[in-house]
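With one protein chain removed, the remaining protein chains of the complex are shown where they sit.
Labels for the chains are A, B and C, by order of writing; each one numbers its residues from 1.
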């Protein structure tokens, strides 16, 4: 009886609609939070921060954002890279225009600006559906990248068109710029991730989330029972872009420190984040984390395995890495099309019955 | 035990060995895959093979063996950062990312971590201002030098008068491709030529529109700032529209064998800049004999002697010379990254030394100082002979117009210093 | 006629030629989508893989040489023979058919009945896989592909038309490679249509596209049909790979031509062969004309996004696409 729900009674509707209705789940959740906040900041080093944890956290925000749009509202988007670029360039302009304002405010505002842009590009979703919409969002992807590359105002007319994050502080501690300690990088990302995940969870368990899911599962029926498709879809685009904008802002300001739009926010980024959602599980916040962790860790793990341990030439490992990532994606889709989150649910159901499966 | 080794242990269930002391560690952030893998591979082969030669022939540098720490970036900035973080715990001496994008990520990081970075003829031009960028070196020349060298070459071709001429710049629409624009604009004002700009979105498979425009406008010269497939397509399209190849000049990243081979005979006469003279140096034979034939080559040896291979080898030579200088300054064969930086800043490359190393005339003579991290800025013009399949040097090293470039560098460096709160000064 | 106007016409002609190549790539998508509902993102990588294999066979390269050499310490690179282009193409077609069979048997047979987005993702996985395998098999250096297609501007067209304008007009520029590509593409499309109309397998293919269940009930083997369409798509990819590879060398970037086909699909519809062709032509002309006329005013390099924006605007006003019928929604 490792995992049980029997004897866990609810006496109020509020208790029943909480995020982790089962007690052992709740404890595990608090344990994860305690480790993330109380242990990791003290042991983290540059490698773990920059190669694994910070990108994992930032991609988690992007994956949650895209999952709201694609997983909950059913609108497939390939414009994630472009929207992340909006977040990055917004935060850059805000940081350089108003250096006295806190970076936290700038990141949130960058999310807001991205939400506006995302909503505008979400308008065609009212007429265009399915793959046609997915391809249409590529218009946003390519156009936004072109725009940030072309218009000098966005990159303050720097010679190469690159943007670099100046040093900014939160409570006297540097969180952007070269002198940022790994724990500071990690903590600011963790703070945003925690808030974003809670907000996403709140939205998806309430009436807004039900509207999105209704649109996803059957848009015509949803409209007939009273869901306004315009506001439902646009709110999904807005909220999704808000998260993606925040992740883009952090990606630029905290993680990379300097970006070039076509390279950092190209079409590959859009696919990567979509992969995270699908491998993790569409329509699952936990899945967004699982997918982000999987796709951040997998290449690093393969590289450590191939180059450091087996001593293969790095080019062969890089090629094999493509093969392995591709094969694993296909394997996962065949074995569990609903992603890691579903795998986890199935495992839990088995655990609940363990050791007496009947 | 560092977190890196913990990670290794956790991921593979094995412990990684700690950094071995008494070695000179050189990370090689290479790219052998992805859209630019065909360019990254020969460069990296040349870079590694030269160090392998030093190990095999001289037992390293000053008695210390050199260990290469290769990490694949696929020309991707995130992987570049990951590689940097993965290798920096290993007491590396100098980074050399061969990517302008990765360079921009690493500029603040190497300053904070106090590890020097060498970006040979790429990266951030204003890093030439060593007082603002003490940890970044871009000798022997920068992009802006390249633009000026190209214009100076055209001046010499036209009796020092370009007024009324038109020059089209066809460029990789990225940070890299946009670098020369400001310099060329200044130069067009100074010399009275008209500059038209034709951006090509990477990767650059489709350039029909740009070349139809060139065919219609018939500019006197076309200068190209390209990389990867863009170069091949551009040269092919130039041949297709019948643009004269000898009026078409690529920069030094658009002048290697892969760029011209696809177009076959049509590419004959295409010109490009180079910071290295391409010829059969004695050192190449030594590499073939002591590295490739001994089975220690980074590649299969087929790249030896190509443009990018020679440039990789040249870069390695500059690093090796800086190590020797640093050992001399430090008075010990074991050096730290900070001592390596001092060695790089005191680097002096003379014709005599290059001849001694078996690569006579491979690059310009130059010295590095705290104020000038970019060396002499000289480059030469070479031309492709398609029948023989060789690059033929056309000119000697041409000096850039420092009177135009230096104020631009000072301005850009000052802006960087102001944005990042740096007080310029020598270390 | 003024030179400006003539140059405009030249841009249109070249746009049409580019459009034919876009249509060719889009055609590969349509074939698979129609028969199995799979939106095959790997179509571009299949073009790369086909072209790489063709070059490898022509030059007698040893596949997986790097791995073999690294594992066994050998020094294999070349078999030491070269294969004539035509034979090599036939052999490559064989490889593409084998690939089609493997893709179906090991991947998509296990995914029958899944949601479209899952299938789409699987094809992206396939794209990664093929890209890695292609590099491992044949190496990642740039290869020159020469199957004897003429290249360069057609002097005949240029001389013939140079009299149309004044001093400033140098005659129309049309690339011989583009002419060849157009002819091959037209032949290929005609061949495909003939195949679909007049052969037993072709009719079975159309039946499956119309209705899986009904096709099953009259005894058509779905597995066979799916391998067939993947093979056909592989051959279309190979042709696209040859045409593009002849221009820019065979290398990684070849796989990105898939991105050029997506707006064509939006415009023409995922299921319509005439849609792919007309859509390709519209996109080709549209993006070239836009880059030529508006491009210089807004800084150029507009081609990447313009095609998408054009397709997007079109769909907003006509959601059913070029040849689709008006959709009547039911509940």
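A few comments on the model shown:
By definition in this document, a contact is a pair of C-beta atoms (placed from the backbone, for glycine too) under 8 Å apart; a residue touches a chain by one contact, two chains touch by 3 or more.
We adopt the following convention: contacts and distances are computed from a predicted model.
The subunit not displayed here is recorded in UniProt as "Amino acid/amide ABC transporter ATP-binding protein 1, HAAT family", chosen from "Sarcosine oxidase subunit gamma", "Amino acid/amide ABC transporter ATP-binding protein 1, HAAT family", "Ribose import permease protein RbsC" or "Fe-S oxidoreductase". When the whole complex is considered, the residue among A:26, A:127 or A:210 that touches the unshown chain is A:210.
Interface residues of chain A with the unshown chain, by the touch rule above, are 12-14, 16-17, 199, 202-203, 205-208, 210-211, 213-214, 216-218, 220-229, 235, 239, 283.
To be clear about the criterion, only the chains that are shown with their structure count from here on.
For chain pairs A-C and B-C, the one joined by more C-beta pairs in contact is A-C. Centroids built from CA atoms put chain C at 36 Å from chain B. Mean C-alpha positions place chain A and chain C at a centre distance of 33 Å. In chain C, the positions touching at least two other chains are 135, 140, 299, 301, 304. Among the residues of chain B, those touching two or more other chains are numbered 32-33, 37, 41, 173, 201. Chain A contributes residues 70, 76, 124, 127-132, 135-136, 138-139, 142-143, 145-146, 149-150, 220-221, 224, 267, 271, 274-275, 278, 282, 312-313, 315-316, 319-330, 333-334, 337 to its touches with chain C in the complex. Listing the residues of chain C that touch chain A in their complex gives 39, 66-67, 70, 107, 110-111, 114-118, 120-122, 124-133, 135-136, 140, 259, 262-263, 265-266, 270, 298-299, 301-302, 304-305, 308-309, 311-312, 315-316, 319, 321, 329, 331.
Contacts from chain B toward chain C in the complex involve residues 32-35, 37-38, 41, 173, 197-201, 203-206, 208-210, 212-213, 215-216, 228-229, 232-233, 236, 239-242, 258, 261-262, 264, 266, 300.
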